[in-house]
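Starting off with a structure, shown below.
For this depiction, one protein chain was excluded, whereas all remaining protein chains were kept in their positions.
Let's look at chain A:
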Amino acid sequence: MSDVVEKTLIALPSLLSLDSQLGAGKLSSTSKLGNLIRSITELTSKHEEEKLIKKELTALKEQVSSPNTTSRQMKEIMVRAIYCEMLGYEASFSYIHAIKLAQQGNGLEKRVGYLAVCLFLNESHDLLLLLVNTVLKDLQSTNLIDVCMALTVVSQIFPKDMIPAVLPLVEDKLTHSKEIIRRKAVLALYKFYLIAPNQVQHIHDKFRKALCDKDPGVMTASLHIYFQMIKENPDGFRELTASLVAILKQVVGGKLPVEFNYHSVPAPWLQIKLLRMLALLGKEDQSTSEMMFEVLDESLRRAELNHNITYAILFECVKTIYTIHPKSELLEKAAKCIGRFVLSPKINLKYLGLKALTYVVQQDPNLALQHQMTIIECLDHPDPIIKRETLELLYRITNGQNVSVIVQKMLDFLQQSKHGHTTIVLVGKVAELAEKYPFTHIAVVSVPIRLCTYAPDNGWFIQTMNTVFSLGGDDMQPEVPNNFLRLLAEGFDSAEEDRQLRLYAVDSYLSLLQTDTCHLPQRFLQVMSWVLGEFSFLKADLEPGLVLSRLASLLDQDLVTTETKSWVLAAMCKLCGGVVGEGVAGQVAAQFGGSLNTTLRQQAQELHVLSLDQALRSRVLPPHTSWDGLEVDSSLSFLDGFVSDALAQGAAPYKPPHQRQEELSQEKVLNLEPYGLALPVSLSTCSLMDRQSPTGFSLSSGLSGNSAELPHKGGSLKMDGVKRVWGKEGYLPQKEAAEEAPAMPSPPVPLTYRVAAARTRRWTPWPAPRPLGPDQEKQQLASSLFVGLGPQNQLCLLGKPDVAPQRFRRKTRPQDPEGGSDWLSVSSHSSHSTMDSLLDSSPTPLGEELNTTALLGEELNTAGFLREEPNAISPLGEGLNTADPMGEDPNTTRSLRETANGTTHLGEGLNAAGPLGEEPNPVSPQGKEPNTASPMGEEPNTASSQGPEDTLAFWSRAEGETEAPEASTMATDQPPTQADRLTPPPCATAELLEPHGSELLSLASDGSVDLSARKLYKGAALELQLYIRNTSSDQLQHVSLQLRSAELQVLDSPNQSFPLLGDHGAVTSRHSVVMETPLVQAIVGGAVTYHTQSGSANELGFSLRLTLADFLRPLPLSTEDYGKLWLSFNHDVKQNLQLLLDKEDPLSATLNILKEKLQFHLVEIIGTEGILACQLLPGHPCLLHCHAHSGTLTVWLRSPVPDLPDCLLYHCQRVLQER
């Protein structure tokens, strides 16, 4: 600190001589800023304020441009300018002076200069470039405070393309002796990582050093980076778990210095970060999760203090416990914790309690039952935020029985709230629920409770959707009306019900159109006109002209948009038969015949013609056609002739939108699309993904500035090539087998009646309706809300097999391979939930049967079942575990599967479950082992064909297979020596002698097939040779190989098949691969499928990591050509690299390494400069110009392709560092 003292001494004399300054405390009120602020507060009108500020700004402008202004005065001016900007007035004249002040000032002046720069300029401002030099100078300063300021400003506003300039200096600071500098440097690098991950990739080992730093602050800072990296790739960091657990243990145990305590809680920020990281690491990974059980338990135990910060830790703990592989003890404790939140009188804690409930309710629906009264209270809470969160929770527990009540609550809320975004989201949810349960069930009707008597009929769906359309307005997601219309058009299983539904819609729309329509949203009018056009023929007694005249009256309204008018006209075309039709059509044609809008004019004309020619109309628009028969030529093949003619005449070929977009972005146009949609965890259902708000602005967009790295815009997940191990149904050990398994049988009707009967009987002890107190009303509301949550209905709660006595099932649609009932499944992200997998794997009717029987047996309990004694049901809940013991007995499983539709064998299953069903322990330890239960349930075929002993063998194989891809990636990372040891397949030996090829890489193998690969660096593409070797002594049939990659292009046929592969035989398959968009590395994945002689089908997945270097080839150029090309390329990066330590000629030694490893063509070396060129397949050139001076090599890379220089630079760094 002597440095600081010294500076102080130097600074003091000059400071003392100057005029009075801003400082801390009340002194400042005499300053100029103080005067300005005071005079502003004295003003009464906005107009006066404007005048005053204008005057002030003019004065400031004069002062800044005067040469006599000292930097001390400048600082004061800047502060005033900042103040004016904060009030919303522009002071752009001062921007350049802010930069100057940062450059020339000392200490506080500099600091104010930097602050002004940060506040005035945004990342894309041109003036920012002028700051680079100042920052560089300050980073190298011996004054700690200057360095701190520079690091702060770097992390605040440096954009992606300016990072390389400061990166080496910031990197150096990681080894600084002062921990505050190290900490700031780590955080600055964290910011860089967020903006441009590629550029900091090479310093990962330094991050690790920061993680092990002796100062806890630096370590904490490094966790931010690791958190990001783990979020992106949890598999890559599982080995960190032990260290993180150890750190957390120490923190929780109070081993950190006291100064890290916050209100006597040790380092809460650190604790929470660690908990979140553990959640990411332990998700869907049992062994990793097991490592953290102890410390989680400890954290829960330690967090006793009644303070917000303790609750923050508890909340994070609970979330982690429910995210990782479940452990019953911890879940129990976490559930208790949630109870503490929910029951807390503090509103913030209650809110978080609801959030936590929402998070866990799919895994543990009983928890919602336990707190039902609190939830009911929250539903009437005066704070709309709490209400909204409660609705979110209810949305998660919606089933066929409570849907009407919940939807009603949501609509009530919508009617009161006027928040745009909230409304859009909520409207989408209501529509989703209504579409999911269009015909809500009948059982509720028998319940003699007043609140439940509005049990819905067919009209409920239409009415609900009407409300949705009128409340949702025109901002709602376009999917809502689209889905509704499709649902209506496609219909359900029963034609009669379809007819009634449509008729109801027609009726309700006709009466709506009769009233004043100007307040109705356009979307709603469009829906109405379509439905009327399509289905009004169903209404037999309809006066012919009525619909037409109603529709025509819409055309006259000014508020109706052109788009809607177009819908109306289309509907009229379908209806315009008869004399009345002719008349109306004639009028409309006259009205729009002169319209400036050509679409409307054309449609009116069509209407006119169609109304006159009955025969033509029935040919063009055949009446009463079924929607199913409609065929759409989506390839637009009928236009082929037109297109080829146009092309022949010199028209430009069609480019799909994404290609156009890419070209646009290459022209350096700003890309304003969001790269990913930040979505609440809870909403990650696929169907919801699509319903994301249409507004383009998202805060997340700015962070990921790299468009080419994320070719899939709009937040869609890249799922190809990824083996699905976890799904909605839980663990999917073998996707194929799961698909082969028969679809869930629909619940047999008699059973449904028995459930209903049981329920009716349950309610009979209740007296007839009588006057109710407020408490009773609440209880009744509770029972209607939580009606589906009892054990007999947990199955449908979890989304999958909808057992609710829903009278109609949707027809299975082709795009919906999973079957109709779960097309809008509520359950989503908690895919690893034990309950989920258990429940889904257990045959539905059985569970239903069991519970029914159990209910009948315990009739005495049943009256209080939903209200006073939520616990009474937990033993019944254990009926759920039936799948578990039965999974161990393959015969039973098989018989259950096969006879799912009948009831004869169910008794047997019941016996098997009997002992467990009565087990008092609410959470059976077996129940927490989805891995043992689900594969059995998912694969009845395999399981039943084998004896119990074989089951074990099968299980271990399934395990081996899921691990295979991981094993293969590890194999590719192995050093070549290890790869050498692998015996090459016999037929491949000859080819191995060919030059320019990689070592043989072992990709994957199982009991019978061994797969290895070799890279051949060919001129036009990278050729992958894949060797499939049969290691078993059986013949393999139908061997086929699929290759796929989301990031790379496989040129020739990615699929190959071989009918037969003899014992110990081998085949080779060759594929050419190129990299269209530059990436540092990319993965080619795929699978080999084959049938063994015994007939079982097997699949062996593999993945192979390819780097950019695999696709690089030399680009032979002359120096002149190089010069021309250099000027024409517009994407470049520049960075300093380490020069190799070679006594003779370090430059050429370094360049030779680059030439050798990265296939550069060495164009020329001129003195201390060198130029090289290479190309990325297929044909993207990249030029390198370097200059050696004092141990470093300054490298410029230029290319016409964005990101290629970045990625290539990364490889250059790696190649040189490896040396």
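By our rule, a contact is a pair of C-beta atoms (placed from the backbone, for glycine too) under 8 Å apart; a residue touches a chain by one contact, two chains touch by 3 or more; residues count from 1.
Here, contacts and distances are computed from a predicted model.
One chain of the assembly is not displayed; among "Proteasome subunit beta", "Phospholipid-transporting ATPase", "AP complex subunit sigma" or "Ubiquitin-like 1-activating enzyme E1A", its UniProt protein name is "AP complex subunit sigma". Only one of A:Leu101, A:Val117, A:Cys148 or A:Leu1100 touches the chain withheld from this view, namely A:Cys148. Among the residues A:Ser39, A:Gln104, A:Asn122 or A:Gln415, only A:Asn122 touches the chain that is left out of the figure.
For the options A:Leu43, A:Met162 or A:Ala312, the residue in contact with the chain missing from this view is A:Ala312.
Mapped onto chain A, the footprint of the missing chain covers residues 4, 7-8, 11-12, 15-16, 18, 21-25, 27-29, 31, 33-34, 37, 79, 82-83, 86-88, 106-109, 111-112, 115, 119, 122-124, 144-145, 148, 152, 155-157, 159, 180, 183-184, 187-188, 190-191, 194, 217, 220-221, 224, 259-260, 262, 267-270, 272, 276, 308-309, 311-312, 315-316, 347-348, 350-352, 382-383, 385-386, 388, 421-422, 677-681, 693, 695, 697-700, 702-703.
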